[in-house]
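My structure is below; once you've seen it, I'll send some questions.
One protein chain omitted, others in place.
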Amino acid sequence: MNIFEQNESAIRSYCRSFPVVFKQAKGAELILRDGERYIDFLAGAGTLNYGHNNPILKQALIDYIESDGVTHGLDMHTDAKESFLEVFSRVILEPRDMGDCVVQFTGPTGSNSVEAALKLARKVKGRRNIISFTNGFHGVTTGALACTGNQHHRGAAGVTLGDVTRMPFDGYMGDKMNTLAYMDKLLSDPSSGIDHPAAVIVETVQGEGGLNVASADWMRKLERLCRKHDMLLIVDDIQAGCGRTGSFFSFEEMGIKPDMVTLSKSLSGYGLPLAVLVLRKELDQWEPGEHNGTFRGNNHAFITATAAIEAFWSDNRFAEEVQRKAKLVRERLQSIVQRQGPNSLRVKGRGLMIGIECPNGDIAASVCSRSFARNLVIETSGALNQVVKCLCPLTVTDEQITTALDILEGAFAGAMAEQIDTAAS
Amino acid sequence: MNIFEQNESAIRSYCRSFPVVFKQAKGAELILRDGERYIDFLAGAGTLNYGHNNPILKQALIDYIESDGVTHGLDMHTDAKESFLEVFSRVILEPRDMGDCVVQFTGPTGSNSVEAALKLARKVKGRRNIISFTNGFHGVTTGALACTGNQHHRGAAGVTLGDVTRMPFDGYMGDKMNTLAYMDKLLSDPSSGIDHPAAVIVETVQGEGGLNVASADWMRKLERLCRKHDMLLIVDDIQAGCGRTGSFFSFEEMGIKPDMVTLSKSLSGYGLPLAVLVLRKELDQWEPGEHNGTFRGNNHAFITATAAIEAFWSDNRFAEEVQRKAKLVRERLQSIVQRQGPNSLRVKGRGLMIGIECPNGDIAASVCSRSFARNLVIETSGALNQVVKCLCPLTVTDEQITTALDILEGAFAGAMAEQIDTAAS
Amino acid sequence: MNIFEQNESAIRSYCRSFPVVFKQAKGAELILRDGERYIDFLAGAGTLNYGHNNPILKQALIDYIESDGVTHGLDMHTDAKESFLEVFSRVILEPRDMGDCVVQFTGPTGSNSVEAALKLARKVKGRRNIISFTNGFHGVTTGALACTGNQHHRGAAGVTLGDVTRMPFDGYMGDKMNTLAYMDKLLSDPSSGIDHPAAVIVETVQGEGGLNVASADWMRKLERLCRKHDMLLIVDDIQAGCGRTGSFFSFEEMGIKPDMVTLSKSLSGYGLPLAVLVLRKELDQWEPGEHNGTFRGNNHAFITATAAIEAFWSDNRFAEEVQRKAKLVRERLQSIVQRQGPNSLRVKGRGLMIGIECPNGDIAASVCSRSFARNLVIETSGALNQVVKCLCPLTVTDEQITTALDILEGAFAGAMAEQIDTAAS
Partner (left out) sequence: MNIFEQNESAIRSYCRSFPVVFKQAKGAELILRDGERYIDFLAGAGTLNYGHNNPILKQALIDYIESDGVTHGLDMHTDAKESFLEVFSRVILEPRDMGDCVVQFTGPTGSNSVEAALKLARKVKGRRNIISFTNGFHGVTTGALACTGNQHHRGAAGVTLGDVTRMPFDGYMGDKMNTLAYMDKLLSDPSSGIDHPAAVIVETVQGEGGLNVASADWMRKLERLCRKHDMLLIVDDIQAGCGRTGSFFSFEEMGIKPDMVTLSKSLSGYGLPLAVLVLRKELDQWEPGEHNGTFRGNNHAFITATAAIEAFWSDNRFAEEVQRKAKLVRERLQSIVQRQGPNSLRVKGRGLMIGIECPNGDIAASVCSRSFARNLVIETSGALNQVVKCLCPLTVTDEQITTALDILEGAFAGAMAEQIDTAAS
């Protein structure tokens, strides 16, 4: 029994799929103590959009630490926070017509920024109900968990997860149901049993939920529904934001303007804990300290986040590169589907948040373990863990894409063949 | 309007008391851009027990970053986590008769480890109710917030905070009430209206609640009550732990054995976000991934935490130093009380979690702002913000203690005199 | 200001539509102090299926009172209760293949029997969630109210109405949506966000919700869905039961077997408060007295209920009469629709639970007040109070039907004309 089995709680999870000990990491690679290398198509579940230990960010961080920059200062003003606020406003918010937004530094987890958004929405509107969607994932602290769909997590709550109404996401019933027309009917009907919601919380692409994509049209109509029924629109961009779909925010091309946006995961750019809530200034009705937390405002993360924004988002080049690579990956995935299971497999997702849906979770698990055996770290998502999800760093090289997708194709070939064998026997 | 007023949410809080921009920090000092220095008796609200940017921890962190050690690896096995687990078990748990405990890495906030503890207690016992205490503070995410007493935070929930029963803390009614006898009566009476709790969550010293101290005797009786009524005992040691009271855990001298202990704040030792739940192995009934989070297991924090534990807890010397300094500070505080308000002021707290209770919050605020004007950063706590709380780094020098307490005494003299003037006019 | 305005709470409701004082009542007629007579097409909102003060029941009741029969005996055994149980089992349950059911006497309101059903379902299944439907009405005590859709009532709760998931009723989105396919998808999807329900509660015809009718096919599929997902099926037959739809239970012809059935309203047959929960014996896992109440088991109501069952349900004649009259009323209503608003009016409902849906609540209100002016008591239902609902006693005479429907047709003619006038002006 190793030290993890002996001393760490049984709740540990990803390490069960990848039973090795990683020592180093660089770009799209994870490295064992003996030097063996793995291509990382998990990327901290979307936390490492700029790769592991990106050298620009690394140097900025080391310089800051060397100079005894403030590491921890609660929510006091620091040089590092000032720079982050300045750069985030100038490079990210203003060019995207979000200059009227302010930034709230919540506890450094995505879940914490969701909790903040829900509290503020309820306070501003004076109502308790929140709408979230089938297959949505918004974290596992009790308030956020009420918005999360996954029963594995919900079941662990131990209490009733109330004050949230579930609605069907875009395409939840295929073409057979206009999910927004249904939602409108419920909200318009005074005896539908749906209490007037304060807000709607939505992911444009459901990362944990299985790479379900909301169309731009659906998102625009959802925004209109929010206006019609006086509900705030909260976009949870924790996994899909920071460039993952080909633009900084996942909703940029859609012509919508959310009232609040949650960001975390790749925001620090270096894998350091950081989370913010971006909100329209007129909604900023917080009293000082109403939602607090020891680690809100992680200065190391400010340093790497500022460096990342300057390095990657000062012009369009990075976004265009991501779009180019997304096209490349999509083509390879489509080709895998075509060759390995045109009738049973299907490409899902958007940008570099993309994958292949399998007929069941067993096949997807087999694909992942076969990939890992050939040094590719990749994981599943979806209600039944049936979607093999490619979340490579956005800075992945074309060569790494090729290598990884060759491994993936082999893994699919093996897994699909195995399935046929099983069925035949 | 500066960038903070313009771009940061109105929820910002501590920075309103200390309206400067800090650039550097070292030991017990915070330093402005122009080089002006402040003594820090807030220490990240107890997060910087080993001081700012402790050089031993700093070097270990820089070395790790330089070597491209894994920064972010979800809950996968890393070299850094392995070392932390090994050192934490060997140096902290085993010598304290807690070798039968395992460690759960929760999201890197104290609140998140509280959420995990509550979920697990409810799961293990199959009940929903939790007992928490008057003036307790356990974080502000919805599950933890239900256990927190402060109305300022509770009011922001926007929903009912249920499944928690509030009990009076040790000494809540002074000598007029045996709070545990009351609790026992309620729990023994099948028509008291108190649903059978799964667990009790308690701080041995209520940091945010105003430095209220639970006696060792009360804690032992509380433990017995937990056994009598089949409830788990969760000690929230987030603020009082990691040496603050003179031993690593705040309850070490009490002869009790909690079922779960939450740790965060000073655990990383460097101000980096980290939180764990320490729990008895037989309670470790989690399914893999039931409570998850992107930043559970912050490898930078593992590096500094491991270095801190080795440097400060391998033998008794540090603990003894803390006890010596605590005595020093207590004597100075008692002398301030004696001279400035023997009838109206009073020393509260334990170890280096100690302060002076004022007749009201205005006096305490005046003390803090007068201190800040003379370059001492210090804050209040308590239901009415009436307690001036000394949370200096445990590594503070005797000279810094003297300087800080001289400033504090002057501030008390001024604040008390001002009060008399106001009353007279 | 009369005594009602002066001394009764502003919550009084029906009396606002009918601002007279009734003194006597007989069959389908209500009579004022001065002898003026009204035809009653409201019938206590379905409580007077056998008419006011039915002579057979009246005689039985007077005899019982004269003989000093036990009036109030808590849930002790009485002669009257024994007779009721014997007759209800022999005449109602056994012939309908429900001989394996037992009867629980709950507090004497429909809402109370719903509360009992929900408690028992949650206890038996060990789960908290319950499914109820859009536009459903199940009472207004807090537990039942959570299942009720109407916002007017929900808004008065003052607390969160939790542990209930709302599903779309049969035909809620017209032909555009298979509501049970949607429900099945949600229940089959482990990340839909719908916690596994203990039970489904449903009305076969939604009385307060606007006379929405569930088809037999939909009910059968709903029953299958309950079996598939291990949920109990509770039919709330409080308004639709006791003959209203042409059979004793509203679901008799459907070929389903609910796990629990709530009955109240016309059960006593005389307008006296009585409510029961009929449940399959294997679900009868109550501890003695777990759900109690002072007036459970109203002996006067047992007397009239027993007399009513014997008089009306010993053979098929009464049911056949109801079906014949239902046909008569339906034809007249269809003719009204045809003449007064073939494009804007529509007949809704089943059996003698039938009415006309208007384009809006104003027209429906106008129809009712015009009817009342001509001595017909009739009311609206539906989310927007847009449905004029005919709930005449099932014992109404053909002549009374004719008179009432003549008045109703006149009222429709007037209301529709008025609307055209208003639109034109």
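Each chain gets a letter, A, B and C, in the order it is written, and its residues are counted from 1.
As a working rule, a contact is a pair of C-beta atoms (placed from the backbone, for glycine too) under 8 Å apart; a residue touches a chain by one contact, two chains touch by 3 or more.
Worth saying up front: this structure is predicted, and the values here are computed from it rather than measured.
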item: Given B:H152, B:R224, B:R280 or B:R346, the one touching the chain that is not displayed; value: B:H152
item: Residue of B:N178, B:Q334 or B:N375 in touch with the missing chain, whole complex considered; value: B:N178
item: Residue of B:E5, B:D63 or B:D195 touching the missing chain in the full complex; value: B:D195
item: For subunit A, residues in touch with the removed chain; value: 159-160
item: Chain not shown, touching residues in subunit C; value: 3-4, 6-16, 18-26, 30, 33, 42, 44-45, 47-48, 52-53, 58, 61-62, 65-79, 81-82, 85-86, 88-89, 102-105, 107-112, 115, 118-119, 121-123, 128, 139-144, 146, 152-153, 155-160, 162-163, 198, 264-265, 270-273, 277, 279, 284-295, 298, 300
item: Hidden partner interface residues of subunit B, rising order; value: 128, 132-137, 148-152, 154, 160-166, 168, 172-173, 176-178, 181-182, 185-186, 189-196, 208-210, 382-384
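Operating definition for what follows: only the chains that are shown with their structure count from here on.
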item: Innermost chain, taking as reference the mean of every protein Cα atom displayed; value: A
item: Computed distance of Cα centres, subunit C from subunit B, in Å; value: 58
item: Chain centre separation in whole Å, for subunit C relative to subunit A (CA means); value: 49
item: Residue numbers of subunit C (touch at least two other chains); value: 160
